[in-house]
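Let's turn to subunit A:
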Amino acid sequence: MDNIFIIYSLLILFLPLAAFVIQIFFGKKLPREGDWVSVGAISITLILAISMFVMMLLEYNPDFRHEASFTWLDMGAFSIDLGFLVDNITVIMLLVVALISTCTHIFSIKYLAGDIRYSRYFAYLGLFTFSMNGIVLANNLISMYMFWELVGVSSYLLIGHWFEKDSAADASKKAFLTNRVGDIGFFIGIMLLYTAVGSFTFTDIFNGVANGMIAGTALTFAGIGLFLGAMGKSSQFPLHIWLPDAMEGPTPVSALMHAATMVAAGVYLSVRIFPILTPDALLVVAYVGGFTALFAATIAVTQNDIKKVLAYSTVSQLGYMILAVGTGVYTAAFFHLLTHAMFKANLFYGSGSVIHSMHHALHEKHDHETDPQDMRNMGGFKDRMPITYWSMLLSTFAISGVPLFSGFLSKDAILAGSLSFAQHHPEHFLLPVFGFGAAAITAFYMFRMMFLTFHGKPEMPELIEDIHESPKEMAGPLVLLGTLSIFIWYTLPYLNPLSSHGWFTHLVVPIDSVVPGNPSANSIEEGAHHAHGLAMYISIGVATLGIGLSVLMYLKKVLSAETWRNRAGFMYDWSLNKYYFDENYDKYLYQPTLRLAKKIAWIDWELYDKYFINGFGRVTSWASRVTGKFDYNIIDQIMVDGFGRIVDNLGGTLKKVQTGRLQNYLLYVTAGIIILMIIQSF
Partner candidate 1 sequence: MYRDFGTILVAAILGIIMVAVPLFLQSLVAPSKKTKEKLETYECGEVSEGSAWLQFNIRFYVIALIFLIFDVEVVFLFPWAVVFKDLGLLAMVEMSIFLVILIIGLAYVWIKSDLDWVKRKVKYAAGRYERIQIKENT
Partner candidate 2 sequence: MTNLQSLSFYYPELILTVVILAAIIYDLTLDKSQSGKVGWLLVVGLIGVALAIVFQENKVTTLFSDAIVLDPFASFFKLIVILATIFVSIVSLQSGELKAYRKGEYFTLLGIITFGLFLMVSTVDLILVYLSIEIVSIMSFVLAGYLKQNTRSNEAGLKYVVYGAFSSGIMLFGLSYIYGLTGSTNYFEIQHALAGLDSEANTAIVMAMILMIAGFGYKISAVPFHFWTPDVYEGAPTTITAYLSVAPKAGAFALMIRFFNQVLADGGGMGGLDSSSIATLPWPEIFSLLAIITMTLGNLVAIQQNSIKRMLAYSSVAHAGYMLLAMPVMSGDSMYAIMMYLVMYLFMNLGAFFVVITVQNKTGGETFDDYKGLGWEMPMIGIVMTIFMVSLTGLPPTAGFIGKFYIFASLIKGGNEFYWLVMIGGINSVISLFYYLRVVKVMYFEGESHEKIVQPPTVMAALLLATAIPTVLLGVYWTPIADWVQRSLVFFIQTL
């Protein structure tokens, strides 16, 4: 069995790379610009991932684990091993990546039909899938870091797919640079661990930490360093600014990378390194996650761009997962990652479907002014796009935490974790407040989005005739992923809609932290179990509250959104403008940096150059004139050029030995032999 898993995962890793290579070199020349190559390759990986998943289920072993490594660099004492780790988490994650990636490929066939860089788009999707699988399969930090950067590159390429638009080009740069900030932390963390432990592999690092090779503040810093990388990729406050802008990329890309997989890489990393996080580091993680969850949710409430709402919702949900890691229930974080990947990808496909048809409708009317993504221009699409509507509705229920849907289970597990944490540490009561607050707001804004888009009267009645359901390539993934929002897939073989008890909880079992001072996995589990009942009631309560408010305000229009908006006053403005984060970063970070750079440049030019350098220069110039003569005549002419000339002349002289006359050659050979004989006799 060992080999099968490793071989399958190698295939899963390299098939997308092969597709990338073929597409980038020959894509334009192939029929249909080669989309079938990419779709074919990715479908095979999906089949392989499913069969791995099935084999994993057949084994049904929580300790299921296969590892293979090979030596990459061997310098005697110093060698770096790279390798693959296949365990339950890996297999599940591979399936998620393969599934969403396949859906995205299929969805993109129609969504991007006729695009000028069609083949290149598919090539980059292949590159992304390859690098994402690389992260998932890595058994060590260094190759994870490499693939991490590759993911960053492919994200940069795909966000900037329509780089003719300035906003897209800027967004891709912003995403890349913001991620770089986190990656520096990641790299420092890796190096801290490597210097202490002397290895990059997770197993060695865990053992090293357990043996106390690194502890205390150093370990906290290493953990926070690694977590910084996760913050960048998972778009956590205050590095969250890039993700909403990343929506400039094609919508299927947003679904694949900026909802389901790439941004989840940060969470995946946190889950992997959880055992070495110290209590202090965990607290930082918990607060960053919790705060992000609430904070992003409050922004999402006022956004009018359908994709921006989803983007902030993603940030908020990622905050949930990070919160779960911080409060110790990291398997819940991974569970939420899984469910979230399905329903959030679906929501993005749905929004893509809506935007696609809006775009066509506007195109029919030769209207190039109206924004096809603005929800204020929509409304009443329910009957025109039934498949999109119903599948999105399923996912909306899931994300809002309504029982019977997948999101309820995972969110409940997270909230129970944070509640239990607060019960043990009452001073951290804010964490569950963040969680439940965000849950209420999430339910509210998600239904707001649904109502504005699909219900009510059409805001632009002249368009409604041209709004059509999307073609089957786009509808297929919607139906599939919509179905996957239902709880049953995650709790089999049990059918209790209120408990996450099922194959997942059986197979993904938390392991103890190796850092002394952290509670054991069992005690955390126990605490979460006790808090479960209470958390469930509160969470159902807040979800009802949020949905109810939304219904009253946007469906029944009993409460006027206008009035509430005015009543909220400056808070509304803050939220609408994302708390002026971009502006403030610009004002207090970028502009001061630029001003500082200008000041330094001024000092450099006006003071340093003019007075110091020039003055010094004038003083030294006469001295240099004296030494210059010496330098030119002695050093340059005789020594430096001399060396060159000697080499040149020697070559020239030796060249003449090669006379072209055979008899001379033979003479030289004989002479050479005789000289050798004479030399050796001394």
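Going forward, contacts are C-beta pairs under 8 Å (C-beta built on N, C-alpha and C of every residue); 3 or more make two chains touch, one makes a residue touch a chain; residues count from 1.
On how the list was made: all candidates are chains of the complex that A comes from, given by their letters.
Just so we're clear, the structure is a prediction, and the values are computed from it rather than from any experiment.
Novice: Which candidate among 1 or 2 is in contact with subunit A in the complex shown?
Specialist: Of the listed options 1 or 2, subunit A touches just 2.
Novice: Can you list the residues on subunit A that touch candidate 2 in the complex?
Specialist: Listed in rising order, the residues of subunit A that touch candidate 2 are 70-74, 647-648, 650-652, 654-655, 658, 660, 662, 665-666, 668-669, 671-673, 676-677, 679-681.
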